[in-house]
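These notes concern the structure reproduced below.
Yeah, one chain of the complex is gone here, protein chain that is, but the others are all in their spots.
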Amino acid sequence: MKVVTFGEIMLRLKTPEHLRILQTRDFEASYGGAEANVAVSLAMLEDPVSFVTKVPDNPIGRAAVNEVRHYGVDTSYILKGGSRLGIYYFEKGSNIRPTNVVYDREYSALSLAEASEFHWEEILEEGDIFYFSGVTPAISAHMKTAVLKALQYSRNHGVFVVCDLNYRAKMWSSRQAQTVMKECMQYVDLCIANDEDFEATLGIPAFDGNMRTGIQQMDTYKKGMEEILKQYPGCKSVASVLRNMYTVEDGDWMGIYLKDGKFYESPIHTVHSLEAVGAGDAFAGGLLHGILRNFEPQKTIDFAITASVMKLMIQYDFNIVTEEDILRIMKSSNTNLQR
Amino acid sequence: MKVVTFGEIMLRLKTPEHLRILQTRDFEASYGGAEANVAVSLAMLEDPVSFVTKVPDNPIGRAAVNEVRHYGVDTSYILKGGSRLGIYYFEKGSNIRPTNVVYDREYSALSLAEASEFHWEEILEEGDIFYFSGVTPAISAHMKTAVLKALQYSRNHGVFVVCDLNYRAKMWSSRQAQTVMKECMQYVDLCIANDEDFEATLGIPAFDGNMRTGIQQMDTYKKGMEEILKQYPGCKSVASVLRNMYTVEDGDWMGIYLKDGKFYESPIHTVHSLEAVGAGDAFAGGLLHGILRNFEPQKTIDFAITASVMKLMIQYDFNIVTEEDILRIMKSSNTNLQR
Amino acid sequence: MKVVTFGEIMLRLKTPEHLRILQTRDFEASYGGAEANVAVSLAMLEDPVSFVTKVPDNPIGRAAVNEVRHYGVDTSYILKGGSRLGIYYFEKGSNIRPTNVVYDREYSALSLAEASEFHWEEILEEGDIFYFSGVTPAISAHMKTAVLKALQYSRNHGVFVVCDLNYRAKMWSSRQAQTVMKECMQYVDLCIANDEDFEATLGIPAFDGNMRTGIQQMDTYKKGMEEILKQYPGCKSVASVLRNMYTVEDGDWMGIYLKDGKFYESPIHTVHSLEAVGAGDAFAGGLLHGILRNFEPQKTIDFAITASVMKLMIQYDFNIVTEEDILRIMKSSNTNLQR
Amino acid sequence: MKVVTFGEIMLRLKTPEHLRILQTRDFEASYGGAEANVAVSLAMLEDPVSFVTKVPDNPIGRAAVNEVRHYGVDTSYILKGGSRLGIYYFEKGSNIRPTNVVYDREYSALSLAEASEFHWEEILEEGDIFYFSGVTPAISAHMKTAVLKALQYSRNHGVFVVCDLNYRAKMWSSRQAQTVMKECMQYVDLCIANDEDFEATLGIPAFDGNMRTGIQQMDTYKKGMEEILKQYPGCKSVASVLRNMYTVEDGDWMGIYLKDGKFYESPIHTVHSLEAVGAGDAFAGGLLHGILRNFEPQKTIDFAITASVMKLMIQYDFNIVTEEDILRIMKSSNTNLQR
Amino acid sequence: MKVVTFGEIMLRLKTPEHLRILQTRDFEASYGGAEANVAVSLAMLEDPVSFVTKVPDNPIGRAAVNEVRHYGVDTSYILKGGSRLGIYYFEKGSNIRPTNVVYDREYSALSLAEASEFHWEEILEEGDIFYFSGVTPAISAHMKTAVLKALQYSRNHGVFVVCDLNYRAKMWSSRQAQTVMKECMQYVDLCIANDEDFEATLGIPAFDGNMRTGIQQMDTYKKGMEEILKQYPGCKSVASVLRNMYTVEDGDWMGIYLKDGKFYESPIHTVHSLEAVGAGDAFAGGLLHGILRNFEPQKTIDFAITASVMKLMIQYDFNIVTEEDILRIMKSSNTNLQR
Partner (left out) sequence: MKVVTFGEIMLRLKTPEHLRILQTRDFEASYGGAEANVAVSLAMLEDPVSFVTKVPDNPIGRAAVNEVRHYGVDTSYILKGGSRLGIYYFEKGSNIRPTNVVYDREYSALSLAEASEFHWEEILEEGDIFYFSGVTPAISAHMKTAVLKALQYSRNHGVFVVCDLNYRAKMWSSRQAQTVMKECMQYVDLCIANDEDFEATLGIPAFDGNMRTGIQQMDTYKKGMEEILKQYPGCKSVASVLRNMYTVEDGDWMGIYLKDGKFYESPIHTVHSLEAVGAGDAFAGGLLHGILRNFEPQKTIDFAITASVMKLMIQYDFNIVTEEDILRIMKSSNTNLQR
């Protein structure tokens, strides 16, 4: 069973520790993006996976490819060309100080690529699952077309489609998102929807915007999840992360999985995070792994949310944890120092 | 409206992370001091401000000036001369381990300067507010004289005077402090008094020394604030920070502002700090900004305490936050990751 | 009064911050091991102490010796020879993510040394206290013999023997440990037993394995401590650390000391740790200091547990705190920033 | 006498040491650009100078402004707006391995600015010298217009114009450059022309492209310099740097200055450089300083070339040397350690 | 055309800059070994290549695999098992101070592996070239057997065999080396022999041990090369690097290639190196690339020696240069800064 993910990878320039950009003279360079992150999650879990994107044919683009290949992701379908890799500057917040992201992603190689550059019949030939997030069609009209082409191929060739709605207000308006994502949803088998995604991308109410009380809103979440299945009958399951966030680091996290008409709820994890980036992608990675390995639905959602909260303890964008790491946390009620 | 601040700036040599001085082979070099910190706070808030001091005419002194100018503070009245810049070594504590500061500030350029080197009629000519803290007159007899000269000039020329009592037991005894500060208070328009400052510098009881219960002592604080206005009729307002400190990082913070006979109380902020240095200076900076921008008293104290707790999340001595940053925290009951 | 400690010192290679080994391109190098850590604790407390081990006669071995000597430990009895210094790789966990240690200590100089290389009549000639932990006899059959030789010499020459049972499941089985440690215990005057040590090394039940409720198990702990004194009549006192661990960093810590038929209990310290390594060794160091300085038993156990929780706030393996540092924490109910 | 410089400032992202971009996980961040570099050179030499540019109103843009202000440059005419700051990635070469620069400067705030945003009558009101390099008009058609507007204002108001031809093959073709620069040269009082600049921007032959024998080509250089004065009668002087480069670091450097019909030649400096960036800008800075301070022409060219070779020993883009530093090197035939 | 290389990969722990091990508190971690280095050289040159080894199934072993895969080497035949990865500590010398390497490679996973674990019929099935160096059979008797098995398979299946004699006095005596390498040479098609390799591994005199005059000994080198072909008729070509080393960094380098009875000599490169590790492996990589791409013999040896001297300018063990980088140096007689 092989997974193919499609999206943009960017250079992340993070200040050391919690320095502000105004204070720094160094940036830590790493690479990430929703679909690359999911691919690395799967490679770490020893699932065959290929990441598809376009990067400039210069040292920055090559470095991005190498970092993904480093962890075992197949990079042979990545295109080279265009002039620049998108960048995001990253200032890690602390407690009441929010994390700050400055995007410099316009004019990237992928955003200027044409839909026709991606040959899905070749890329997806050996693929069993196709994964993308709402970020990809938000990049450009061409990328929207490229996603739809991949979805059509998948539908026609029995490739299972997973979509994380993943709304980004900095990239498009809710109105634009709805136009595109409602079309994409016609082809989706498994949908991941969190927080504002329900409303912003599908117009379905589920979450009231209060990040301190996500878990208390479980009922409206569940209604939203059922509504998705109702409106998109091709879609057979939905998974969501519910969170109560008290500070930048402190929160309660749980996952819900609606499958075959039944809801599966994970335990609630109360955590203090180290770096709150990519937790949603780690959730998607864990979910896909459960599906690939035929875990029971309850184990699948437990595994996915544990993968997600483990990511909160891992620096950079990729979730560098093994299946054994995740299973150990799932089993233990304790954590202790091993020496 | 332009602010002038006057005091010492030192080289801070901090060990990396939480290393002890005995463990380190590197020091992070930055520069700070109460009045320089207030000046940078104001420059970050886009208020015109000039910092006045004396530094040695060597690379260390020049670096101190550059760091302040970096953020937009006017440094044209800084004197050059003398042999050394004062130093403070800084070991950041953690939880039950207190932060440790080792002073090496004797014989500094400012401490050996003469009062007559500062020409207030020129420095304060375009000044609307003069700010100093109790640290400055504690440096030397000459600095005490220099402060008094500035105060007299201010009184005579309508410059509004703000004083943070800022008692430092490592620099002078309470008896010495009272002799000097009681004289200075004759000229002060707005007084900032925290914790032990009431008693140590003015002989007015307000705080019992228990750092875990500062907020519970609000009543005695308020009495102390009223007593200040009573004893120093030229002084028309007093502001204080009240804290309950549970560990080096964990505490509850609030501000009180007594103005025109009325007390204004900020909300309580419960925070886990990143670096507990310069929070008092950030409070002063926020307060001055509120006054400069004619905020309502309630908004002024809310802004000042938010600036102060934001500083707890910022490394080094300067409060590198914008007005927009502070207003966003004031408005949000939530903090969330932006990407 | 001079202390001699005997055991292995290893090179610790820690990733920066909380990076995983798979993510790092740098290792922070330091040196540590139970008995070296105790020796440095005592040197920091200004007690004369000698550390005995064997290291390879190459730059790695010499660096290990230098680091111990750095803090004032006598290193004149350390042997040079063999081919390598043992290594442990160290990934610091965070919250729900456990700390991960990868051992590479096989074939070390000490593990391949012969018992006859250590001349105890010379080494212990001026020694008043001999300290070892259960790690040392676990290293090899020769090291077991070397320990027993030292114990016999001590018994015959009035050297007071302190043993921290210190069970390591990665080094030997409980069955192997019991065979050896029961023999060693015939010579021990003061025994330190924590958590699983009771059962694993002496077959005495005391702790049920649940790290979240160590303190609630005080009664069974006390029974275990009494049982030790009963089974080993030469042993006159036992000390234990009891912990409730909630996350990798968060826990409650207390110490119990059974001496002359009476139990002494320390206060409970609720702490959030910075680096949870060597806290047990710091406890042993504090205990030995109390004995060397003839502290009352209550003060001894209070001092030892405070030394132990202070270590949680100190990076690397050694407890770089002075007696003054520990006494200040014992006295204060508050912690506050000094500047 | 005040200087105004106009051009682009970029974020420089340099790998540590000599790492390749493919090897790095960190970038050293600094800011630079020909005209910003000249401005900082002058500020370090205590000459009043203002730098004019446009940067995005985000933390990256603000950081660029702060770095220039840090050293005392007036930044009050810098515009804020647009979406991004240009970037250049920098891999420092070594010996036979060339330094490698990867540009990511397209779509920068300045390149998308309109010429009309710069109000020269205000900016140049107090200016005595206007400095720009050939990089600025190469950025965009609008920037070409902005430069010409500044030149016309200068001509009309007696502002002395200095232009470093500074050809960049990565930015425009020789044909494009000639069209623009020949027009600009109508307004230039002092021209700096190095290496390929003569031919590429003005179509005047002077240098054959062999970097190992620049100094041996002094005669053709001189002819080229005279030809400039002949073709552009408004231009009264020309200065050039001649180099023999043997490796990335090793070379011989000299300056020639043609003024009032006479050539002034500096001594030859044989140097091994630390970081070969910005040496041309440092030369321009030194030259301007000589003019501002009315140095004799011989001293002017000696000072300029010494400033230039000093820059080779200074990291980052700015020439952090004082007048005293430069004069000391000019005087000494020896260099020795001072302690 | 696909290459397979077989040998050990180790963790390299280098002190920062030129620090001695006794001075450092940090190690830079990278991975390398002759055959891994050759594999990465080829991957950088876009030649298909697989590296075969055995590493422990722990994070250190996995990191080694990831680093090689990072650059595009196929790692699917790497075995996992055993207890440790070999280590070498590395102190970079300077001028007259020699570089110092401390080996800690005993008991590594590969050294304790059995020959039968490597299934050459599978590994070499698609291989066209098999590469190993004299380091591999020096590791253990089993590795000697494994190499011979691979050689026999290669001979029987038309796989071209390349051997770098690569004598290591720290691993075996000349007598041991000769016994083994003479047997291996029966199967070698192309032999690389440098410096002492001729005598130490084959008993053929060629080099007198004086590193300052390697190039002057070209005649004896050539005789040694001819003697190899004479003694081992299956071997059809020999390549050698000749060096005059004046300091740790300064030297003259050239390559000689004997093929079809004719000698091809490269130009001499006079260089000052940045990090003199892996230059021999880079030479082998360049040579293999020339053969794979059917370069003329003269171009092959020129390319190989240029690849080798480029490596002297690249940090860590791998030669991170592209074909374009090498060809540019071959063409230029100049090196100059590009900006």
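Each chain carries a letter (A, B, C, D and E) given by its place in the written order, and its residues are counted from 1.
Definition applied: a contact is a pair of C-beta atoms (placed from the backbone, for glycine too) under 8 Å apart; a residue touches a chain by one contact, two chains touch by 3 or more.
All figures in this text were calculated on a predicted structure; none of them were measured in a lab.
Considering the complete complex, the chain that is not shown touches B, C, D, E. Among the residues D:168, D:269 or D:289, only D:269 touches the chain that is left out of the figure. Contact with the chain that does not appear here is found for just one residue of E:1, E:115, E:148 or E:211, E:211. Shown as candidates are E:44, E:228 or E:245; the residue that touches the absent chain is E:245. By the touch rule set out above, subunit E reaches the unshown chain at residues 17-20, 22-23, 88, 93-101, 168, 210-212, 245, 247-248, 276-277. Residues 13, 20-22, 24-30, 58-60, 62-63, 66, 83-84, 87, 89, 91, 100, 102, 104, 106-107 of subunit B touch the missing chain (whole complex, contact as defined above). Hidden from this view is one chain, which touches subunit D at 71, 269, 271-274, 309-310, 312-316, 320, 328-329, 333-339.
We adopt the following convention: only the chains that are shown with their structure count from here on.
By residue number, more than half of the contact pairs of A-B reappear in one of the listed pairs B-C, B-D or C-E, namely B-C. A straight line joining the Cα centres of subunit A and subunit C is 45 Å long.
Taken residue by residue, subunit A touches two or more other chains at 20, 22, 66, 71, 100, whereas all remaining positions touch fewer. Pairs of chains meeting the touch criterion: A-B, A-C, A-D, A-E, B-C, B-D, C-E, D-E.
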